[in-house]
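Next up is a structure, given as C-alpha cells.
All protein chains of the complex are present and in place, except for one that has been dropped.
First chain written, first letter: the chains are A, B and C, and each begins at residue 1.
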Amino acid sequence: MSATAQQIDYNAMSDEDFRKQAREFFENEYPDELRFMPRRLSWEESKPWWLTLSKKGWLAPNWPVANGGMGLDPAKLIIYWEETERAGIGRMPDQGVTMVGPTLIRFGNDEQRAKYLPKILSGDNVWCQGYSEPNAGSDLASLRTEAVLEGDHYVINGSKIWTSMAHNATNIYVLVRTDKAVKQQRGISFLLVDMKTPGITLRTIKNIAGGEEFCQVFFDNVRTHKDNLVGKPNEGWTIAKGLLTYERLNIGSPRRPLQAFEQLDPLARELGLFNDQGFVDRYTQLKMDLNDLGSLYQRYVDKVRNGEALGPDISMLKVFAMDTYQRLAELLLEAGAEYGALADEITLGGKKIDLMTPFYTSRPGTIYGGSNEIQRNILSKYVLQLPN
Amino acid sequence: MSATAQQIDYNAMSDEDFRKQAREFFENEYPDELRFMPRRLSWEESKPWWLTLSKKGWLAPNWPVANGGMGLDPAKLIIYWEETERAGIGRMPDQGVTMVGPTLIRFGNDEQRAKYLPKILSGDNVWCQGYSEPNAGSDLASLRTEAVLEGDHYVINGSKIWTSMAHNATNIYVLVRTDKAVKQQRGISFLLVDMKTPGITLRTIKNIAGGEEFCQVFFDNVRTHKDNLVGKPNEGWTIAKGLLTYERLNIGSPRRPLQAFEQLDPLARELGLFNDQGFVDRYTQLKMDLNDLGSLYQRYVDKVRNGEALGPDISMLKVFAMDTYQRLAELLLEAGAEYGALADEITLGGKKIDLMTPFYTSRPGTIYGGSNEIQRNILSKYVLQLPN
Amino acid sequence: MSHADLSEHRMMLANSVADFARGVDLKRVRRLSESKAECDRKLWSQMAELGWLGVLVPEDYGGMGLKLADMAIVAQGLARVLLPEPLTAAAVLAARVISDGSNEALKSKLLEGLVSGDMLPALAWQEAAGTLDTGNVSAQATPFEGGFRVNGTKKFVIGASHADGYIVSADSARGMQLLWVPKNTAGATIGFDMLADGRQAGTLNLKDVTVSKDNVLNSGAAATNSVACALDHAAAIASAELTGIMGRSLEITLDYLKTRVQFGKAIGSFQALQHRAVDLYIQQELSGAVLNDVLTVLDEEPDAKTRSAAASRAKARCTDAALLITRQSIQMHGAIGFTEDCDVGLYVKRAMTLAAWLGNGTAHRRRYAKTEILEGAAV
Partner (left out) sequence: MSHADLSEHRMMLANSVADFARGVDLKRVRRLSESKAECDRKLWSQMAELGWLGVLVPEDYGGMGLKLADMAIVAQGLARVLLPEPLTAAAVLAARVISDGSNEALKSKLLEGLVSGDMLPALAWQEAAGTLDTGNVSAQATPFEGGFRVNGTKKFVIGASHADGYIVSADSARGMQLLWVPKNTAGATIGFDMLADGRQAGTLNLKDVTVSKDNVLNSGAAATNSVACALDHAAAIASAELTGIMGRSLEITLDYLKTRVQFGKAIGSFQALQHRAVDLYIQQELSGAVLNDVLTVLDEEPDAKTRSAAASRAKARCTDAALLITRQSIQMHGAIGFTEDCDVGLYVKRAMTLAAWLGNGTAHRRRYAKTEILEGAAV
C-alpha cells in the first residue's frame, strides 16, 4: 500500500470533486479492451489493473484507511461504485477485497489482519470461497465438510463445490462443521486455508458454455492452524449470513443486464426492428423494467449511504434483477432470429454483437447466492411473515 | 318423454346425416336472442328450449334410450356437442341432465330412476349441486355437513355454499358426512333432497359483477328418506369424483373463450388495431393458443369417442383453458383503452361490444370445480408422480 | 423547508390522512352503482377544510403551495379506502390548468372555489380513447365579438357527475382555447356511462355553446402546454392512488392467507401461494420505488419531455402492478373473492378504472418509447 494514498481524506472532498477524480482515473487508467466484458475477468487479465489500483490505494474502497483501504463513507462509496460501473470495469477475482477483508476487519483479530490484508492488497494472495457442497447447495446450513481440532490444528475433511476461480486462488475461506451435536446453523465455523496445504486437490468443472469457471475442492486431512479460525468456534454461520446480504445488493445491480442491453441496440438497428411495433413493445417493456430495477436498486444504495442495515427484503432486488436479465437475454436470441442460434459473436453492419453470452451469464444468477426459489422463501417467511 | 323419439336409432345414421339433422334443429328452433350469451341462462330463460328439447327427445343425449335419452354413442355425442357449440346454445341449469341423470343411471336403483328421471326430462324438477362448504372449498373431502340415520330418514345438518342457481332449483344432491370415525374421503354419502323439505333455508350471494349467481343452502334437521341415498352408505366420494372429471372436460372446452374472442374482432377493427403490429402479435398469440387448446380438447373428446376413461391428466385441459381465457379477457380490457373501464356494453361503429363481461366470466373457472392450484396439485401427484 | 422538516411535515400529513381514512366505510363504494353519489359534498367540504383540495394551489390563492410528493400522500391514503370523490380529477388535473391560466380574474375565482370546496371543476380534454395527445383537438371554438361559440364532444370526463362546470379545450383559428363552461350552460349537455367501479364517465356535448371572454382561461401554446402538464401530473397522482389500492388489496390478501385454513393448514403455508404472494409484493415495492423517483423528478419541474417520460414510467408500472395484484387478490381468496361481499372485488374494480384513465400501461409505454427510445434509435 502506498503511503501517499493514506494521507488523502476522500471524505472531506466534495461529491463532485471525488466523482471527477474517480471518473478521470477509471477512464484514463483502465485497459480499454477489458471494458464492458460480458463475463468475469480471469486473475491473469485482472492483475495489471489490480496492481494499478493497489498502487494508488484505491483497491479497497470500503476498508478503513488504517488497513490500507480508502475508508470511504457510504456516500463516497456509492460514487466509487457508480463510476466503476460507468467505466465498464470488469469483475475481478475480488473475494479477498470484498469478502475476506471486511470479514477480518469485523470478526478477525489483529494477527489475522496483519497477516492477510497486506497480501490481498499486493496481489500476492488471491482468495476463493468454500461455501457450497455437493449435497448442500441451496441448503447451505446442511453442509458436512468437517473440521476437528487436533492439538493446534483443525483437520478438515470433505469437499466444496462451485468454487469460482479456485484454480487461480492461493487461499480459500471455508465454512466447516465443528460441532455435529447441535442444530444445523450452529456448529459451523469459518476457517482460512492456504491452497498449497497438503491434502487439497482440485477438479475443474466446465460450465455450460464450456468455460472453466468452477472447481470442486477436496479436503483430505487438510491441516490449518487454529489461528486461522475467524471469530469464535461454531459461530461461522453469522459471519457468512451477513456477507450474503451484500452479495445480493451486488448481484441486484442493473449493471450487468444493462451491459447485455448494449447488444440489443445495434442488433435492432441492423435488422430494422425499430420499425416493428411488436419488437418495440417488448424492447420498451424491458427498458422500462431495467429503469425500474434501477429505482429499486437505488433505494437500497440510499440505505447503505445512510448507514442503515440491509434486511431480508433485499432478496426482492435479486429476484427482479435476475428475472429481467433472463427475459432480456431471451429477447436478444429471439430478435436475432437465425443469428440467435450461433455460438459466437456475430458481425452485423461492421459491429460485433454478442447474442449468446448474455444467455449464459444471465442464468447462474438465479442459482448462486441462493436461488430465486430460496429468495422467495426468504421473502415469504421473513418479510411477508407467511406461516410455515 | 316422447314415444316417437325413442324409436329413432341415431347411432345407425351416418355422421353427416346426424350432424345435418342436429344443425338444422338447433338453427331453426333455438331462440336467436339467447345465442352466444356470455353468461349462463336462468331457469326462466331456459325453460322454453328445455321443453322443446324434451318434446323432441333430445334433452339428454347421453342417457340410454330406455331412460328417455337419445342413447348416443360417443361419436354421435361429440357431434351433438359440437353442433350445440356451433349454434351458440346457452348453458342451462342442467345439473339434472348432466349430473343427476348419469349418476342415477350408473349408481342409483330402479326406484330412484323411475322417480326422478322423468321429472328431469319434463322440467318439473330442476336440480342444484351441494358440494362445497364454507370451510371446505378446494378441500372438498373435509366437508362437515352431516347426516345421521334416524329410523327411515337421514337427518341433515350443516350448510352448503357456492350452490349455483339454488334459488331456481326444486331439488338438491348433497355430499354429506355419514361416518366421522374414518378417513376424510371415506364416510361421505350422496343424498337426494327436495328443496321444499322443512329446515332448508337459502341465502343468496351476489357475485362480483352484482349477479345473483350463488346461494348458501342451510340444513337444519332436514329429513330425507333413506331411499334417497344413491349408492351405498359412505361411498359418495367415488360417485362425486367421477362426475368431476367430466366437469373438467366441459370447462376445458374452447367454446367460452372463443365467445369472448368474438368481442375482440369488432373492437380491433373499430379502433384500427389490426394496423398495430404490437396488438397483432398479442392477438395472434391468443388466437393460436385457442387453436392449440382446441387440439388438446380434441384429444380428450377422441378418448370419450373411443370409449376410453378420462384420467387425472384432464386437469391440464382446465388449467390451460382458464389461463387462456383470462389472458384473453385481460387483452380485451387493455385493447379497449378507456372503453375497457366501462361497466356495460359499448357501441362502436354501430356494433355492441361487451368488454367487461368476459373479465368476470373468465375468473370463477379458475376457482370452481377445483381451483387451478388444486388441478396443478392433482397433476403433480397423480400424473407426474412427484413426491409429497 | 429543510429535509428533516419536510419529512416531518409529510409524516404528519400521512397521519392525518390515515385518521380520516379510518372513518371511511366501504359500504358507500359498494352501493355506488345504485346511489351514484360519488361526490358527497359534505365530505368534500371536510377535505377542503383539511386543506387537501389546495395542496397544489399556490398560497396566494388560498392553497398550501406544496409539491406533488405531498399530494401523492393524500391520494394514496384515500385510495386505500377507495374514497370515490374526484380528488385527482379536481385537485390535480383541473387545478393545474387553472393555476396555469392567463385570465387572472377567472383563475382566482376558480382556485378559491376549488380550495374552499364550494366549486368543483372538471377538465374536459379527451375526445378519443387510447390517446395521450392533448393537442390534437376536434372541438371548435368560433370567435365572435364577445368571446367564442363552441361545438364538439368531450369524453371520459371524470368527476363530471357532480361538477359545477367544465374546462373545455377547443381548437380555434387563434390556437387552442381553454374555456370555462359552467354547468347548465345552454347547449352544454352531459351524459354518463358507468365505470367498472360504479363511478361515472361523462360525455360532454357542446352545441353552439356561448363562452364569454371572461371565461377564456388560457389560449394558444400556453393552453396546450398546461393541459399536457396537467395530464402528466394527474397520471403521477393516479399512480399514487394505484399504489394505495394495491397496497391495501395485498394487505387484505396476506391476512386471508394467514388465517384461512384448507387441508388442515393455513393456505399461506402452501409454497405455490407463498411465491405468488412474494411476486405481488415485489411488484408493489417496485411501484413504490418508481413512484418515489418520479415524484422527485416532477417536483423539480423539468422540461416537458423529461416530465412526460417520468409520468409514463409511474403510470405504466403502477397500472400493471395494481391490475396484477388486485386480480390475484381475488384468485387467492378463492370463491369468497368472487362474491360481491368481499372487499377485494371493490379494489379490482377501482384498479380497472384508474388503469384506463389518463392512459393505460400500453399507452404510456408507447409514449415513453416515442421520446426515450425511437428518437435515439433513429440516429
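Definition applied: a contact is a pair of C-beta atoms (placed from the backbone, for glycine too) under 8 Å apart; a residue touches a chain by one contact, two chains touch by 3 or more.
Because the structure is predicted, anything quoted here is derived from the model rather than measured.
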{"item": "Full-complex contact with the absent chain, from A:I205, A:L310 or A:V383", "value": "A:I205"}
{"item": "Sole contact to the chain not displayed, among B:R106, B:R299 or B:K352", "value": "B:R299"}
{"item": "Of A:S46, A:S132 or A:Q277, the residue in touch with the unshown chain", "value": "A:S132"}
{"item": "Chain not shown: contacting residue from B:I8, B:V155, B:V280 or B:L348", "value": "B:V280"}
{"item": "Absent chain, residues of chain B that touch it", "value": "265, 268-269, 274, 280-281, 283-285, 287-288, 291-293, 295-296, 298-299, 313, 316, 319-320, 373, 376-377, 379-380, 383-388"}
{"item": "For chain A, the residues touching the chain missing from this view", "value": "132, 135-139, 142, 161-162, 205-208, 210, 214, 271, 278, 330, 333-334, 336-344, 346, 356, 363-364, 366-368, 371, 373, 376"}
{"item": "Interface with the unshown chain - residue positions in chain C", "value": "270-272, 274-275"}
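Throughout what follows, only the chains that are shown with their structure count from here on.
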{"item": "Chain whose average C-alpha position is farthest from chain B's own", "value": "A"}
{"item": "Chain centre separation in whole Å, for chain C relative to chain A (CA means)", "value": "43"}
{"item": "Separation of chain B from chain C, taking each centre as the mean of its C-alpha atoms, in whole Å", "value": "41"}
{"item": "Separation of mean Cα positions, chain B and chain A [Å, integer]", "value": "55"}
{"item": "Sequence positions of chain C contacting 2 or more other chains", "value": "362, 366"}
{"item": "Junction residues of chain B - those touching two or more other chains", "value": "278"}
